[in-house]
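Excluded from the complex is one protein chain; the other protein chains are retained at their positions.
On to chain A.
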Amino acid sequence: MNHDNLIRMANQIAANLAAQGEAAAVEQTAQHIRLYWDPRMKAALREIDMQDLSPIAKEAAAQVLDRKTS
């Protein structure tokens, strides 16, 4: 998958949810990715450079990957 697109999407989701407060935004961003992203898109989160993600998106990506692994 195109990593730039995925990074942009994750950051955009996080930015739009940021007003909910950080903890809620992380939770909701992770939930959004779980509910709407295809498995290969979620899997590609492993391959992207996490430094390109905003703090909320980064934490959310980690939550998605944790749940996926567990």
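Assume a residue touches a chain if its C-beta (ideal position, glycine included) is under 8 Å from a C-beta of that chain, and two chains touch if they have at least 3 such contacts; residues count from 1.
We take it that contacts and distances are computed from a predicted model.
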Self-check item: Choices "Sugar ABC transporter permease", "TldD/PmbA family protein", "NADH-quinone oxidoreductase subunit N" or "Formate dehydrogenase subunit alpha" - which one is the UniProt name of the chain not shown
Solution: "Formate dehydrogenase subunit alpha"
Quiz item: If you put the missing chain back, which residues of chain A would it touch?
Solution: 1-2, 5, 8-9, 12-13, 15-16, 18-20, 32, 35-41
